[in-house]
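Take this structure, written in structure tokens, and hold onto it; I'll ask about it next.
A single protein chain has been removed from this complex, and every other one stays in its place.
Here the chain labels run A, B and C in written order, and each chain numbers its own residues starting at 1.
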Amino acid sequence: MTDAEAPDRKELDRLVFFSDAVIAIAITLLALELPVPEHLTSDAAAWHSLADSGGAYLMFLISFLIIGGFWRAHHGLFRHVTHLSRGLLFRNLICLLGITLIPWASKVLNDADDTQPGPVIYATVLGGVGWAFLLLLNGVARDKLLADDTPPRMLREFRQRVGLPALVFTLSIPLAFLVSAKVCSLSWISLAVLMPVAAQLGRRHDRRRAASGLESA
Amino acid sequence: MTDAEAPDRKELDRLVFFSDAVIAIAITLLALELPVPEHLTSDAAAWHSLADSGGAYLMFLISFLIIGGFWRAHHGLFRHVTHLSRGLLFRNLICLLGITLIPWASKVLNDADDTQPGPVIYATVLGGVGWAFLLLLNGVARDKLLADDTPPRMLREFRQRVGLPALVFTLSIPLAFLVSAKVCSLSWISLAVLMPVAAQLGRRHDRRRAASGLESA
Amino acid sequence: MTDAEAPDRKELDRLVFFSDAVIAIAITLLALELPVPEHLTSDAAAWHSLADSGGAYLMFLISFLIIGGFWRAHHGLFRHVTHLSRGLLFRNLICLLGITLIPWASKVLNDADDTQPGPVIYATVLGGVGWAFLLLLNGVARDKLLADDTPPRMLREFRQRVGLPALVFTLSIPLAFLVSAKVCSLSWISLAVLMPVAAQLGRRHDRRRAASGLESA
Partner (left out) sequence: MTDAEAPDRKELDRLVFFSDAVIAIAITLLALELPVPEHLTSDAAAWHSLADSGGAYLMFLISFLIIGGFWRAHHGLFRHVTHLSRGLLFRNLICLLGITLIPWASKVLNDADDTQPGPVIYATVLGGVGWAFLLLLNGVARDKLLADDTPPRMLREFRQRVGLPALVFTLSIPLAFLVSAKVCSLSWISLAVLMPVAAQLGRRHDRRRAASGLESA
């Protein structure tokens, strides 16, 4: 590390640290809202009450994995970031704004009882986090904040990993109004198919580019 | 870094870290209080319930950006701080006291229904954070805790960025008693005009000073 | 530290930091749920209300020590980890998932009133954290992420310290269905005997191995 980079390093560490703290709190608060079984008059009634909250437990698991996945993406991106720009601080803050809303959006979706606001808010928040991360990626690319030895496929990979969910969540919003709240939520399952296919296509693209010598550094 | 500075560095890191953790928790707790739509009998009723809480969502956004802005100011100040004094720890703690009160003040303002305590408490807390940060800046200047290469305009810039909101929030408090709670809140909007104008004047002042050779380092 | 290790160090620090933040939040949230004495008409009634919540206070203490013990194990493991693998991030995340569920599981157990879900959920979450940590240990061993000077008995020690509770909690689950919820909870007390005995046997095993020269590095 050169002397010129040292102050940026210090500040980047603080940026990363602050982000980690916010993400850690958001991921831990998820569990705070988990329902506790009621009607404890008999074992059967208690298990029934637990089963009734099944949706909430599934939502917790999904939201935990989504925030955890976001943390891994953030982690993966910032290992290559070596410089700092004014815009980076702001764009990162917008990402964190979305992250802190995920526990609330999960609660809204969970309480929604097949009305529109639940899935629409969840799709808006999750889609919003995706777009905010894309904005962060573009800021990083535009302001040339990456280390010189960053593999060129890195940004492509992140754009895809984050952009595809952003697109699916955003496109699902009109479905809630045109078709039904349920169809809107169900459309998100398509990500389970689209993500691995896109990852496969992306890797093939990288290999072809590498083979044709475009990526020889 | 000289050997004499190393122990201060270690402790400064801990001070900054503790501050970051407190700010991160306060900013994440903001979302914990967000209202969840009720009356989920129909889509229209649910959207109506969501719209009724519009003020709470706006307050969340504003408070998030205010805490985020405070974090950026703290971040910007401490990148230049290289020494530690006993007073710094205490003044920083008073800043954090104010920050932890922001989620509560937002809730009070939000529930206030045009009564005085809402805007008065919000203005007191937000103004208080501003004055506490000014106190921190003065402590940093008085105890000469800044690195030698800190640009002289830095302190001026921070004093303005933090002092102007402190002044507007403080001056708005009597408005709640003399005119009305609503006028008190509305007066804060003036910051949207005053802040950019002041930033402009400040930059012009810096340039003139630099041109007349007062700032030649 | 060689140059090749430096980037891993940076990322490992972030992994450890994120884990610490999540564990710190989970351990602090435990106290948030503690009951406050009610029926404050007389001293006797207030003390009675406090005594009625005695189980909740005991649960808090136990869960605090369990999360604290997990933190110490995590701390003890990662002091020897010097490399990072993709799987490590994911396995660590699964551990954290379990940790964030402990405050909720304590609450469920506490409210359970001798019905099955309370001890079954507590045993599942606590057992799950144990298995997740074993998975983490195996990942660390398989991907060879440990420093060269790590004492060979280290992994054995951790496997035992974490595996025995995992086993006891898991085996206690059928007891809730076959015998009763109470017997399931009571069976956990066996750990108070099994843990010191196993630690004793493990240390004897290490000494014998060391004596027979298998551990001469």
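Operating definition for what follows: a residue touches a chain if its C-beta (ideal position, glycine included) is under 8 Å from a C-beta of that chain, and two chains touch if they have at least 3 such contacts.
Quick caveat, the model's predicted, so the values are computed rather than measured.
The undisplayed chain touches these shown chains across the complete complex, B, C.
The missing chain, though absent from the display, is touched by one residue of C:64, C:90 or C:188; that residue is C:64. Interface note: of B:45, B:62 or B:108, the residue touching the hidden chain in the full complex is B:108. Mapped onto chain B, contacts with the missing chain fall at residues 7, 10-11, 14-15, 17-18, 21-22, 25-26, 29, 32, 89-90, 93, 96-97, 100-101, 103-104, 107-108, 111-113, 115-118, 121, 181.
Taking the whole complex into account, chain C touches the unshown chain at residues 16-17, 20-21, 23-25, 27-32, 34, 36-37, 40, 42-43, 45-47, 50, 61, 64, 68, 71-72, 75, 79.
The definition used in the following text is that only the chains that are shown with their structure count from here on.
Farthest from chain B, judged by the mean position of CA atoms in each chain, is C. Under half of the residue numbers at the chain A-chain C interface are used by both copies of the sequence. Computed centre separation for the pair chain B/chain C is 39 angstrom, with centres defined by C-alpha atoms. Chain centres here are Cα means. That of chain A falls 28 Å from that of chain C. For chain B, the set of residues that touch two or more other chains comprises 21.
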